[in-house]
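Omission of a single protein chain aside, the complex is shown with its protein chains in their original locations.
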Amino acid sequence: MKKILLWGGLTIFLMILGVGLFRSQQAQVNIGEPAPDFELLSFSGERYQLSDLRGKVVVINFWASWCESCKPEAKDLEDAYQFYLSRGDVIFLGVDYVDTEPEALAYLKEFGITYPNGPDLKTSISQAYRIRGVPETFVIDKNGTIAHLQIGPFRSLPEILSVIDPLLD
Amino acid sequence: MVAEIGFGSLFITLLFSIFGIGAAIYGAQNKNQAWISSAKNAMQLVFPLLTISVISLLYLLVNNHFEVAYVHNVTSTTMPTYLKMTALWGGQAGSLLFWSWLLAAFTSAVTLRKWDRDQDLLPWVIVVNLITLAFFLILNIFYENPFNMIWQEASGGYLFSFNQPLGTRQIFPIEGTGLNPLLRHPGMIIHPPMQYLGFVGFIIPFSFAIATLITRRTDDRWIQLSRGWTLWAWLFLSLGLILGARWAYDVLGWGGYWGWDPVENSAFMPWLSGTAYIHAVLIKEKRGMFKQLTMVLSILTYLLVIFGTFITRSGLLSSVHSFAQSKIGPVFLIFISMTIIISVWLLSSRWNALRSKQVIRSFFSKEGLIIISVVLFLGLLVTVFWGVLFPIISELVIGQKVTVGPPFYERVAAPIFGGLLILMVLCPLAIWTFMSYKNLGKLLWKPFIISLIGVALPLYGGLTKWSALIAFWLVAFVLAVNAFEIAKRIRVRRNTESESWWSSFSRVVKRNRRSLSAMIVHISMVLMALGIVGIEFFQTETQGTLAEGDRLNLAPYSMVYQNLDVFDPQDGRIVARAVVQVEKDGRVVGELYPRKDVYIDSNQPVTVPGVRSTLLDDFYVILVDWKPVTSEGATFKVYHNPLVQWLWIGTYVFVGGVIFATWPEKKKNEVN
Partner (left out) sequence: MKRDMKTWLGIFILILLIVLSIPVVGYAQGSDPTDDDVNTVAKQLYCPVCENIPLDACGTAACEQWRGIIYDKLKEGWTEDQIKDYFVAQYGDRVLAEPPKQGFNWLVYLVPLLVFTGGGFLLYRGFNRWKESAPTTKEGKEILKKEDPSMDKYIERIENELKKRSEGSK
């Protein structure tokens, strides 16, 4: 009886270490995997559920106001959003990672960003996508699968367009 | 060339280790002395061989060989030579080599003792030591090679490996990134070596214990053999913890010395089980009891060392201490799993053979008190272990990461330390086997009266916090009991011999080495307790931004920001040094110079506090390093830390006590 407890406990302990280690070494959610569902509550109070946006291309951009490398791509993302706006089938969502509201709103104003942005409450979205830092951008195709993963900022507006165009029909 | 020598030596050491393992096992199975001797010789050589590797790496570090990736990561031309040498343990790869080197030092040293009486243990001691060494060498050779070079691809990207990958060319940077500025402090220079020595030292008692289990011996020879090694490893481990605390206090600027960080805890856990072991083994030696317990504790201490290293280096937990993400995680997990499984299996299959009869006649006998202390140590150990493991479990089960921080640990540690203080009151008086309550009372009442000073003084000073009062009372009580006990022994001698006071004193010291050193160590613990109670219960702090001439108050002190000097000492940093004048109760008592050093190569600031220390308290001023430091506005954080110097005084007494315990005894050739 004692032996069962001993070896059982030991096995559980080692499994915890193993699974924990595996988790910590995992990279971001990969291309080809289904995009984890989430709800985003924007700064202006609207709710966005990813699963409701099936059938459209969704660009999820993780950023923060304290993130220096997010700034170069900010304007380009807004321009890309404007470019596809009239089509109606490309959605841009900005997920604000571990940030403070006043600074976040100031950042959005500074770069003139008009697409929906909201805080990543309890960091649940960034945990679901297993991001390693900011900025990271996930482009979801119309079937809800991850089509492109951008680690770090986009280098230019054409680069963003070149990633989204193939996903449109 | 030098890198090739270094890596080659590393590889040869691995080969020698593998040979030693095979030869020892073969020799043991076939009772062939020649093979065992051969294995022993191989083990003797691992230290000199690894020394070659270490010297090679040191050469590369000191001579700015930035084409070696490790050298590029941890040094720069602006660093002084001694710091470049300490960069040996400044990063993951180098510190692993340093670890292996220290491990090899112990491993080779153990071959130098006379093994004639313990022939059957020797091969297994060799096997355990060399398997462990081989594992760490494998980490260095295949995963974190300190001798890797930097290669540039045609596309411009960089690769790091020892051999040149196809299509790349070697580059020779002229500058490196430099050592993390936090590591450039003298405290940081001595703390890692001490800590590593403490960790790797426990391989020796572990290997003796495992060898005993493998050979199915049930005697205590292994305890006798490992006594000196264990004490030294425990001393180094204690020093590592003390130096870490001292460094944190001196440099880190949060006015504390211990953060219950997972990595700190993983060094604290083997210390707890090591301390429990040292106490339990006393019962074993004197009364022959608790065989199983001593075996378990010795093995557990080493397992906790390996576990601690694993969580620090694998990236499983992150903290200020941990190294960057590394690929050694999975293979490390395999090693630690095998070590734990084999150890537990050996223990459980020999468990019944290790049974001993336990007879304890009273709570207050030495054995009784020691067992209670062991339970307290283990209780704290289990709690800390659970606190370290829980965030990992919580993330796996509910997906939310939690922090288990100081409030959790302090809530448990405080009563346990209180309980240990009570035990320290009783233990100098306790005798083996039996102690009646009447006797105890007789011995206690005088020190008890004296101990009331510990309550009266603070009360007189206006203290009302009852938990602090109890702590102070216990501190005074332990000191009083120990003082009376020492005085009694001297007096007993004086009554029977006619000799000078000094003669009596030195005879008592010589004859009672073990119990006296225990008393000194316990006294050092209560001195540390005094410092800890002072700073934990009564620390006050304040923060403020001052322009030159402004004043900041923290009762009973006050300070004035006088002026700022900014200068370049020509060693890779720009220093902004503030001059503040300190007043106490209206009188000027001194000047302090808190400063902020900005290291040019990494653009990272390090703030160094100005501290005025007395036995009564510390007045601690530090510049807040994320705010600018100018004449118009510098942000100061000020701490008032009562009694904290007693913590450091206690540590000195502690070291003295342990060295006294391990000092070689003169042969008894005097005739009375």
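Residue numbering begins at 1 within each chain, and the chains themselves are lettered A and B in the order written.
To be clear about the criterion, contacts are C-beta pairs under 8 Å (C-beta built on N, C-alpha and C of every residue); 3 or more make two chains touch, one makes a residue touch a chain.
Small disclaimer: the values here were computed from a predicted structure and weren't measured.
Among B:159, B:340, B:414 or B:560, the one in contact with the hidden chain is B:414. Contact with the undisplayed chain is limited, among B:183, B:354, B:371 or B:580, to B:371. Listed residues B:345, B:437 or B:652: the one in touch with the omitted chain is B:437. Of the candidate positions B:180, B:358 or B:662, contact with the hidden chain is made by B:358. Of the options B:317, B:333 or B:424, the residue whose C-beta touches the omitted chain is B:317. From the set A:85, A:98 or A:151, the residue in touch with the chain omitted from the display is A:98, counting the whole complex. Although one chain is not drawn, its touching partners on chain B can still be listed: residues 252-254, 259, 261-262, 317-320, 358-363, 368, 371-372, 375, 378-379, 382-383, 386-387, 390-391, 394, 397-398, 400-408, 410-412, 414-415, 418-419, 422, 431-434, 436-437, 467, 470, 485, 488-489, 492-493, 496, 511-512, 514-515, 541-545, 605, 625-626, 635. Touching the omitted chain from chain A are residues 64-66, 98-103, 119, 121-124.
What we mean here is this: only the chains that are shown with their structure count from here on.
Separating the CA-averaged centres of chain A and chain B is a span of 42 Å.
Across the complex, chain A is touched by residues 310, 314-316, 325, 329-330, 333, 336-337, 340-341, 344, 348, 389, 392-393, 395-396, 399-400 of chain B. Chain A makes touch with chain B in their complex at residues 3, 6-7, 10, 13-14, 16-21, 23-25, 122, 124, 127.
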